[in-house]
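Following: one structure in structure tokens, then a few remarks.
One chain of protein is taken out of this complex; the other chains stay put.
Letters are used for the chains, namely A and B, taken in the order the chains are written, and counting of residues starts over at 1 for each.
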Amino acid sequence: MRPFYTKFFLILGLFVVIGIIVPAWMRYLLTIALCKGIIASGVMLLLKCGLVSFGHALYSAAGAYAVALTVKHLGVREILIIIPVGVAAGILSAAVIGLIVSRYREIFFAMITMAFSMAFYGFLVKAYGLTGGTDGLRIPPPTLFGSALPEGYERFVLYILTLIFVALVAGILHKTERSPFGFLLQGIKGNEVRVSYLGIPVQRAVLRTFIISGCFAGLGGGLLAVNSGHIDPHLSYWTVSGEFVFISLLSGVGNLNFVFIGAILVEFIRSYAFSYVPYLWQMILGGIMLLIIIFSPGGLWQIYNSAADRLKPSLKDSNPGVKHNDS
Amino acid sequence: MGDHVLEVSNLTMQFYGIKALDNIGMTISAEEFVGIVGTNGSGKTTFVNVMTGYLTPSSGSVKVLGREIGGLHPFHLTRMGVSRSFQIAQLFLELTVEENLLLSLAARENVYRKVRMPLKTKHYLKEARELMNLFKLEKRANSKCLELPGGDRKVLDIAMAFALRPVLMFLDEPTSGVSTEEKFQIMEILVEALQERGVTVVFIEHDMEIVQKFAHRVLDFDEGKIIADGLPEEVLQN
Partner (left out) sequence: MDGVLIILMDGVFYAAYLYLVALGLTLIFGVMKILNIAHGSLYGFGAYTGASLVLFYSRQEFWPWGVYLVLIGSAVLVGIILGPIIERGIIRRFYREEVVVPLIATYALFLVLDDVMKLIFGTSPYFAYQPLNLAGNFSFGNISYPVYYLIFISVAVISGFLLWAVMNMTKFGRFVVAVMHDPEISNAMGIKLPRIYLATFTIGAIFAALGGAFTSPMTSVVPGLAVEVIVASFAVVVIGGLGSYSGAAIGALIVGIVRATAVHHFPVMELFMIYLVMAGILIIKPQGLFPIEEERRI
């Protein structure tokens, strides 16, 4: 087996073991962190082509609400149906908005994505009849293959399910990073003029990236809804989008799968910050963000990489951006 | 002759007050090697920008490979077989020389959307290696373009356009920034390869010796007009 897959299954196994031994609250935190990691991976993809989405909470909220509304109005609770519905909602909303935003770059892109998410937030708050307004919606426990989850183990089963989706996303991210499309994303960030003169329509490539990232956001949002059992409009608030940007930045786009490490770290920092200094969460978040931008722009990936370099060169993961021939 | 690769008539390109191209008309036939000369600011680059769809002309008509290009973007024209190099090299600075070339190949083979295959497959690596050998870039294969000296950047820029296997190729000052010894070498390699493939070439050049040596025909630009069009010996005399 290739080294990536050995490592891949080792880490996956480790997560299963962790899920068994840690206390329930910690496993729950981990589950939520992984869902957010899936959403943030979409933001990472866009960041790789030089675009900051300050409105990605919209697509995850679309996924979450699609799940909640399907359960509420159609009475479908089968997880293998409602999660794909969430994904579809993410894709659809990203496709529609992507048509407009894919022609913008830099600041315009960041702020227009944010504007749309705020408009959506306003809609979720005001459309009380449909969305329950600020009260939000409750999502009853889902079923799997038509039967209820085993009693007492619901949370654990959901954790494993989430893990399976994470593994799927991680595999896709790993492949993408090394694929022509992955390099194209870096190309778009680097020099759009050259991309056009290679015969590649930049705008369509950006739209495609946007839709893929919407797909991840919808998946993450749907899983978040199922796992947390309750959603409200805050899910689409711009500071939530900002957190996804934060996770991406902290993780570093050099290796897309670091997004899960970043997401777990953020979730645990937040949990501790909330219990010790509840009013200072934003300040901690912003402070860390500034430190990273100034001292380690490549995020955790950069820190890991230089540490591994110093310890033992062979420990180093093959970086698609630097080394060659990984196939 | 119906076999024109390029047909331009009454072409004007205006930027605010300046007429960068002023009522230009001319044709270029298949497999010609046309040199463009002219002082700085005479409209040479603008001409290439219009021919490749980067700029939309203020008025006039341009037919490339028999097709009116109004409304076509650079990526359309590139797909049609028109490629170009740039006065200032346009590279992916954060990627390596090899990766730059591989992206060019992925674009040509239309696999740039693929997610399931790696970019660095044997097949493409082999062709990238050949290109690097041809253009004497093999020692730089794994350097980031950011670290390349200016001359190598220009050569890579040309190699990326060449890798697309164009039918019509524009070269914007291909030898500027390249050292004097290497200038002729690069041009010789390039011209031989292009001639072998039957590519029509339009190149902008300041070095008269190079123009003299490689052009079949010379256009002299001045203030947006073509003031002379003929054999190198005739035009360069003035």
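The rule we apply is simple: a contact is a pair of C-beta atoms (placed from the backbone, for glycine too) under 8 Å apart; a residue touches a chain by one contact, two chains touch by 3 or more.
All of these numbers come straight from a predicted model, not from anything done at the bench.
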Per the whole complex, from B:88, B:115, B:141 or B:193 the residue touching the absent chain is B:88
Missing-chain contact among A:139, A:188 or A:245 belongs to A:245
Touch with the missing chain holds, among A:148, A:168 or A:293, for A:293
Which of A:65, A:116, A:181 or A:216 touches the missing chain? It is A:116
Hidden partner sits against subunit B at residues 45, 49, 54, 86-88, 90
Those residues of subunit A that touch the unshown chain are 47, 50-52, 54, 100, 103-104, 106-108, 110-112, 114-116, 118-119, 121-123, 126-127, 193, 238-239, 242, 245, 249, 279-283, 285-287, 289-290, 293-294, 297
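Everything that follows uses one rule, which is that only the chains that are shown with their structure count from here on.
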The distance between the C-alpha centres of subunit A and subunit B, rounded to whole Å, is 42
Note: in the complex, subunit B contacts subunit A through residues 52, 54, 73-75, 78-79, 83-84, 86, 90-96, 98-99, 102-104, 106-108, 111-122, 125, 141-142, 160-161, 164
Within the complex, subunit B is touched by subunit A residues 172, 175-176, 178-184, 186-187, 189-191, 193-194, 196-202, 205, 208, 321-322, 324-327
